[in-house]
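All protein chains but one are shown at their positions in the complex.
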């Protein structure tokens, strides 16, 4: 789960990091008041869970409350890479001496936290990694031991920091590691981390991702989850405990098991189609859940055909078929639906479906045939 | 460093454990006031850093403030195994359902914290260990991982606890582990830990030893160190940064290096003498430190001869001899002193000593001869 | 032979009285697995389908000689359950639980460095050696004994591929679901090593997906160290960046984590890589010279 910049900064401040003074505004009027309160030059920054807001015009630096109001007027409601801006962060300024980069992430390969630090901040770190890899210091932390003083020294010395910057960054790193650990973050990134002319070290931006699996011990963070910002289908799926990701195509896809569904998407693409979504209904053949999943998938206006790919395992093919039939009975979907049923008792399952299903439901024996059929039907079909 | 019962209980309370209401008193009047404040039956308990105070009459249970005053009158100033009682703890009572034992200590062999728990509390745990070893649950904790929930369950289930006792002891154990870790304790022991009729789990006594090497990060604990209670020579030695332990004999012993001094004590005993002390002056031949050590050792009235056992290593024998001479010059010790000098440049050192020392200083080549001589001189000598 | 679990496996079920634990214990018993003990704190002394229940793993292992454990406890308690198994000396620990926090798994993985034990999972279907031992939630009726080893990050894709094999009369030595989480106890390489050392495994199927770079690491290992032929399949070519595709670990977040990058690395290492599950069965049949 990603946090908005202002939420991430709250987390950082809770752990002793310094940020600029900032106020969240949801309307131009609030932005004006915030600018008045902060005084002087302020930045009005779109709060969206995606990068590149600067290039998209989502950040404006202004000199008066009136201009702040105007800027907020323009930014609020803006669409940045499919994300609608619903809040802006109004922040004061700082006299910047230099910009740095600092992050801590879970490194999957090493299974340890990885610290990345660079004195080349404010730019895309992956670009720095390519053009000037020596400018990035990498330090792994042992998760049981925690961050050690010598590792902080490695970061500071290897990047050539001295004086206030060295002391400030060392302190920030220790606090950031505590924040990373206590918040169960999979990523905390500060870019840029700035040294001010006054010698302070400030987090000018923040990108924080909290491990979804840890939310049971962070109920406060779960509450922050911004339901408005989510896609309506994704939001419904989440409430129904379904794994659903919206895509751009027209073939709606459902299946049981994440790997099988991913594979189904690929096979549809190989057959020349475009998947409209990823939807894993999970194990079992609960008719109600299948009905809800079908309804979510088909409520996407772009969907022209549906492919339901099932592997009968512990839940046998015949049981799955009955569950699907019962789900179809309670729904009013008239889009073509291709059902591919494989695994234990698959033949029996297919027989049940063929004998009882409405006209718009087609069965296939193999994944490849089913994908081809669904793609064809999407091309022909429509509503 | 051992904490007094009342100090240990403060530590426990800081970490969420429950104790009885208690007030420290240094005079009978204060004890009376404390008993008035607490009300009802109270216990007046000698605060000494040694066991067996109960048997020695150091704990009295009384029913009124007047009796509390009387009890404190008797207990304050009492000598318990060489420890003078300077404070009493006046504590309220509790209705006890059962007595248990709980401790966490540093296990040297496993290099891990070891938890001991028994439902047979209030008695000597070593006795329980001998007579009924199965009544003690032992659980080792991995120091990097910390105490895990399953380990708490092991303690609770293996000792057959249920209901309030199970829940209460589980909570106490978790808190006690935190206290043990955060206070850098080498031992925290609660005996008895009681279950009250009301279902609470209380620490009725506490024995806490803080690792001396950790005191730099516990300045508050260092301050609690009770200088009054220490032996005057041990106190002086501590201030002079000397390792000194007072013993019962009449041969004063000094040397460089803890192992060598321990060995010297043994050799003196083998020669039929009784060491008066252990005193390690450490490396180097700092005349001032040697003078201070000599002064401390001989300020013990029982000492009748002194054995100074030196191995010249990095500090060569001749340098040591000069340091010793200079120390002797500045002191006015007239007790017989036997100096044994071995190691690098030992001959040269002995020559210097023999040429320049006053009559009461004798040199020997071997540890065994030196020990014999010192024992003889102690027998003959006196002051 | 089989890897990880076989007829000598004496299994302990952690969370045996929970819904999932109870259901799958019944299934594992039906498969003929020696389920010798269950653990549910507070239910010690009871039994489930004849399997004695204990309060702690240490006691259960001591009393029953269990040498492996399978974990069905809820996510908040899963890491504790793993530590308990490891500290009780169990050699193979299989954590089925989905949703274990990543920070918990970093600590567990670190601790594994001190222990002589194998952790499979979490968020995995388990391990199954056909007709020897079923320490999994996998449907045993699609399996048949044989000489193909299967290792996979995905459950249902494993079933799909095993089914493709069995339908072609190609049996399996062992199928290992290593789990779909970002941090898992045992990666592809360790399992590939076990298959390589197993004289009965004549071919290995490796099923990967988007996220991380475990497939690239495995490719290097296969190229450098393995004699046994390996057939690979990767899912997730159509996955968009930054979206979790069902499995917590299945997320494209940088070049290495894409299906393309993984497939290319595998092919560059000389590993035949199928484009769909059916093709996996076809390639294995070709390698083993099976016609049907």
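Which chain is which? They are A, B and C, in the order written, and residues in each are numbered from 1.
Definition applied: a residue touches a chain if its C-beta (ideal position, glycine included) is under 8 Å from a C-beta of that chain, and two chains touch if they have at least 3 such contacts.
Because the structure is a prediction, the values reported are computed rather than measured.
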Residue in contact with the excluded chain [from B:96, B:240, B:269 or B:287]: B:269
Among B:143, B:160 or B:272, residue touching the chain not depicted: B:143
Contact residue for the chain not shown (choose from A:81, A:153 or A:197): A:153
Chain B, residues in touch with the chain not shown (by the definition above): 106, 108-109, 111-113, 126, 142-144, 181, 184, 186, 211-214, 216-217, 243, 245, 247, 255-263, 265-270, 275, 278, 280, 311-314, 342-344, 366-368
Contact footprint on chain A, counting only the chain that is left out: 142, 144-145, 148-150, 153-154, 157-158
Chain C residues touching the omitted chain (full complex): 110, 113-114
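Going forward, only the chains that are shown with their structure count from here on.
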Length of the line joining the C-alpha centres of chain A and chain C, rounded to whole Å: 27
Cα-centroid distance, chain A relative to chain B, in whole angstrom: 59
Chain centre separation (chain B, chain C; CA means) in Å: 55
Chain B: positions in contact with at least two other chains: 144-145
Per-residue multi-chain contacts in chain C, two or more chains: 107, 111
